[in-house]
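Only a single protein chain was left out; the remaining protein chains are all shown in position.
Chain naming follows the written order as A, B and C, and within any one chain the residues start at number 1.
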Amino acid sequence: MTGTINLAGTLADGAQQATGVANLAWLLLVLPAAGAAVLLIGGRRTDKWGHLLGSATVIGAFVYGLVLFFDTTALGADDRTRDLHLFDWISVNSLSVDLGLRLDPLSLTFVLLITGVGSLIHIYSIGYMSDDRDRRRFFAYLNLFVSAMLLLVLGNSFVTLYFGWEGVGLASYLLIGWYQGKDFAATAAKKAFLMNRVGDVGLALAIFLMFKHMGSTSYDVVFAEIGNQSTGVVVAIGILLLLGACGKSGQFPLQAWLPDAMAGPTPVSALIHAATMVTAGVYLIARSSPLYSLAQAEDARFVVMIIGAITLLIGCVIGCAYDDFKKVLAYSTVSQIGYMILAVGLGPAGYALGILHLLTHGFFKAGLFLGAGSVMHGMNDEGDIRRLGGLAKKMPITFITWTLGYLALIGFPFLSGYFSKDAIISAAFSAGGGRGWVFGGIALFGAGLTAFYMTRLLILVFLGKPRWEKLKSEDGRAYHPHESGPTMTIPMIILSIGSVAAGAILSGMLPGWLEPSVGELAEVHGPLSHTAVSILTVGISAIGAAIAFAVFGRREQPVTRPQRVSWPVRAARADLYGNHLNEALFARPGVWLTRFLVFVDNRGVDGVVNGIAAGLGGSSGRLRRLQTGFVRSYALSMLGGSILVIAALLMVRFA
Amino acid sequence: MITPSSTGNWLLAALLLLPLVGAAVVVALRGNDHVAKLAALAFSLVEFVLGVVAWIQFEPGGARLQQGFSLDWIPSFGVHISFAVDGIALVMIAVIGLLVPLVIGAGWADKVPEGRTKGGFFALILLEQALTVGVFAATDVFLFYVLFEIMLIPMYFLIGSYGGARRQYAAVKFFLYSFLGGLIMLASVIGCYVLAGEELGKNTFDWSELTSVVSKAPLETQIWLFLGFFVAFAVKAPLVPLHTWLPDATAEAPIGVAVLLVGILDKVGTFGFLRYLLPMFPLASKELAPLVLVLAVVGVIYGSMLATGQRDMKRFLAYVSIAHFGFIALGIFAFSSQSMVGSVTYMVNHSIATGMLILVVGMVIARGGSTRVADYGGMAKLTPVLAAMLLIAGLSSMSLPGTNSFISEFLVLIGSFPNAPVYTIIATVGMVLAALYVLWLYQRIMQGPLRGDALVGAAGGPGTMIDPEIGAKRAIADLNGREKLVLAPLVLLIVGLGLYPKPVLDVVTPTVDATMCQAALVDPVQSAPSAQSGERQSQCR
Amino acid sequence: MTPTYYLLLSALLFTIGAVGVLVRRNAIVVFMCIELMLNAVNLSLVTFSRINGSLDGQIMAFFVMVVAAAEVVVGLAIIMSIFRTRRTASVDDSNLLKY
């Protein structure tokens, strides 16, 4: 109830009560949610203007987000953290959870990212989904997602975060399963939801621990009290939060759902599975920076870094082997988020860098996906890069915007990725000692791999000779690649501008801006200077790209993937056996166990009951045979009974 | 003894008698199906309104038992006909009032077996309603027992007369399970009565008086008496391994009856945990809590896994409920006010969410004519609204935030964690499994390409027409207005109580606090100013 | 001669009667065995009367005789009627009612 807020108000770093224009922050949630509600309840009646309403609400939210942003920047750095109490949500005695919003630089950054990219993708979707008779519903789901995502980043307690957290999971489920008439889409959606739930359990348990030890789940109280907790509690909470982050952000060992999620329409992949939702894990850890920054959380941080490093490698390696346009991008996303997680795992030295990479990645990866969508839109939804090629001439705008995004991603000097990724690699080297060398090395190696697989993608899709001319798509149509319409190209252009410029603009401003939320960006000095790392990174990326050119650029590529390949490629094609492992460890034993339990329930538990009943019936059937109908046998039984009774009486008396 | 309050007096009596009168009227009108249906609906709606009025008149901060009245029944035993409500009973009575009109609405157009009448069906439902209201409101233990047992009889006939192919087996199984449990409880009821008679020197069955005596009995006595009650409630609830009657009963019962069975009747068990076990046997409750917790957690996991393994939709629903009842039992025996409030709200929300799930599944079955999951596939293409309803009910069943069930499951788990961390952690696995079974069902029925005998094949019999336009049977149409009307209130409540559960929490919390106090339990996590709780300790309401 | 021997004889007669009921098939004989049991009891009663030094037992024996006579009337009537029906007095033949 209000108790927590008052309590928080007394804390030095607590939040202030929101005033003025910030009082309307609930509009951020309600606008898209109302749009979704109208579209869902209105049904077919809203078909004509549904997409417009959907887009308008998100754009409206973006505009309000901008207003809020400038409203906040007008305040002093200490006053930039504001809380808005909406209503008591769950309140039982000592447990009290408000539905409240936390308006601070971190959340506002995300608000702008979500509504900004969201708006662009809404606009893009108007064109992309124009053939779908359920386009209205698609926009409703997108709006639902935006609303839930905003709740995730705006909530001022871990429970509200959890609310949004599962809400985006639902939206993601609905959108991955958009083509629900297809089994693979439905299965992918279910898989995504389930793996997310596994992560959610971690988040939930972390919340339970907070309640048990700190009596509250609000950011204010938890962050104020976390310093007084034992190392065990801190580490446990830290690792459980990380588990949540792993689920949502597709981190090892819960990364397998993200590539499958590409079964959804491409705008979904761009918005949810590249730019925003999957980065929620990074947000969570950055948001929990007061916890991770503690000295007691050293071990938790280390685990975070390990997870980030493993994931970034896995993503890169698998990305090199895939032939599906979107899945390569998806593994690229997995790997880039690995970078972010690695960054936030560094602690105060990395929170801002992780967020920075998150933002730049949001621009270029969304742009890359939209480009992929544009290609597929023009190519009868063909996603196999081996059947593409030479599209640069057919789709010039797509090609240019995509290439800009590509360059940004591989860290081409002075484009976005250069600033954000290099900073992370540099920070990783400075993690200290052998640890620094290992993490830095992995990050550096990852940069090279990234350049390799992205270049491979570029070559196979846009350059070289067209391989599609003699082929037909699955539904039997010939390919007639063409440039997409303006509703699709304009968002791509805007995003490509962002890909080019965002890094340069943000890298200077962001750490200072985020300071009230995640603390000061710690200056670190590693064994290599920042410049050296930059040069190394660019060099290794260039090598990666060069190798890709050497392998794929010089000779004709087959239309079907070669089967006789070396074992690393086979392993990478099989997702490094992640799915096999899941299958062997969980799915199949689960099925067996279920069958066994069904058997136990029917034959065992119920069998006992029915067995008792049958036993009674059977003994009844046998016993009634004793009632022979012969009067003499009756007399015998009476005599026997009498003897027993008398004998028993005498025994009781004399024995 | 309850002193009748001026306003509540007639209200509770009306709540009890109205369905009885309704049942009589409907039986009298059963010759004309249509009139009988209208009468049944009218009575159930009035009852619902009365329930709302009772809710409004209830003072959350007031006396423990409110709106009571009491009449002498069997003076030589000290048995009274006395009814009153506390917060827990109130919300359950309100839920009954809500579900019955919906069940009547949902069963409006269903065919009854040959030789039976719609009027008879609805009359039995109204009768069952009256009895369950009585069970929740009874404050005399003898009266409670009496109603607890005779509420089996209308249900027995509802299953046995109007059920599916194996209805005889299911009805008898249901009856015998509950009856045996009830008989064992009878032994404990008498035991408490004898104990109180020795202590107080007078015969009484009054709940408050019995509680005050029995709760001071030595541990060993309490354990025996506890077990008697527990078996009866565990059968009702149902806890593993006393659950096997439920899948059969649910599978064979008509849809509306399944809603009442799972939504209301089973809640008597968990209600009994709170109203009888904890206050009357505090020592035994503490001693035996691990036992119940184990059963609860086993129920969560076991029910969930079995739900995924079912081939029949209605059996699936039963196992889903078994899993949910595991959560409820966990919350009650984790002994914190949060978890107990969670359990009570779980009881309410489960009625709403699972009730809706059953109704929706019933609508699916009504269209496809088969209860086998394998007979369906890709139905969302034909019936998008129905699919959406199934999804909403399913999401609530898996306790997605934003739905009502989240509040309760969250409270149960967060409240249980401080006292029973290991059990809670195991139970959270149930969260994942819940997603698994709900989405599994949704995928099998609604998603994928159009398939399955019920939709395009032979399950409907050789005479079934395939509509060339939709490529499926003609009978497969989306929800009609009546069905939408039935589901709309449930959707509203699912979302509404998910976002703003305060009305329920505020009513339930004082009663739970009183229960905790009676059982001498203290919250493991105290709110910061602990003076309040100290004050509360001094005397129970 | 102590009265105990009479008691033992009585018990023996009672047992013989009881065993007779079990082993004989003819309804009349079975019935006679029961009469034997009653008379064994009479012997006991008289003996106890002697032991106790009161006449009650002897009087009771008369009562028993009267009652036994009444029983004979009823019993023979029943046995006669079933004999007329079945043309046999074997109790083993009447076992339509069983299980």
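The rule is short, and it goes like this: a residue touches a chain if its C-beta (ideal position, glycine included) is under 8 Å from a C-beta of that chain, and two chains touch if they have at least 3 such contacts.
Everything below uses one rule, namely that contacts and distances are computed from a predicted model.
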Name per UniProt, for the chain absent here [options: "Molybdopterin synthase catalytic subunit", "NADH-quinone oxidoreductase subunit N", "Sulfur oxidation c-type cytochrome SoxX" or "Cation transporter"]: "NADH-quinone oxidoreductase subunit N"
Looking at the whole complex, which visible chains does the left-out chain touch? A, B, C
Please pick, from A:V21, A:I505 or A:L616, the residue that touches the omitted chain in the full complex. A:L616
Out of B:G31, B:G61, B:P75 or B:G481, the sole contact with the unshown chain comes from B:P75
Of B:A14, B:V46 or B:I190, which residue touches the hidden chain? B:I190
From the list B:E149, B:D375 or B:D453, pick the residue that touches the absent chain. B:E149
Just checking the interface: what residues of chain B touch the absent partner chain? 73-77, 115, 145-147, 149-150, 152-153, 156-157, 160-161, 167-168, 171-172, 175-176, 179-180, 183-184, 186-187, 190-191, 193-194, 197, 224
Provide the residue numbers of chain C that touch the chain removed from this figure. 7, 10, 14, 17-18, 21, 27, 30-31, 34, 37-38, 40-41, 44-45, 47-48, 51-52, 54-57, 59-60, 63-64, 67, 70-71, 74-75, 77-79, 81-82, 84-85, 91, 94-98
Need a quick check: the contact residues on chain A for the chain that isn't drawn. 613, 616-617, 619-621, 623-624, 627, 629, 631, 633-635, 637-638, 640-642, 645-646, 648-650, 652-654
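To be clear about the criterion, only the chains that are shown with their structure count from here on.
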Determine which of the two chain pairs, A-B or A-C, is joined by the larger number of C-beta pairs in contact. A-B
Euclidean distance of C-alpha centroids - chain B vs chain C, Å: 65
Chain A-chain B separation of Cα centroids, rounded to whole Å: 36
When the centre of a chain is set as the mean of its C-alpha atoms, what distance in Å lies between chain A and chain C? 95
Could you check chain A for residues that touch two or more other chains and list them? none
Multi-partner residues of chain C (at least 2 other chains): none
What residues on chain C touch chain A, complex-wise? 18, 21-23, 25, 30, 91-92, 94-99
What residues on chain A touch chain C, complex-wise? 624-625, 627-632, 635-636, 639
As the complex stands, chain A meets chain B at residues 3, 7, 40, 43, 87-96, 99, 159, 162-167, 170, 173, 177, 180-183, 185-187, 189-190, 193-194, 197-198, 200-201, 204-205, 207-209, 211-212, 215, 590, 593-595, 597-598, 601, 605-606, 609
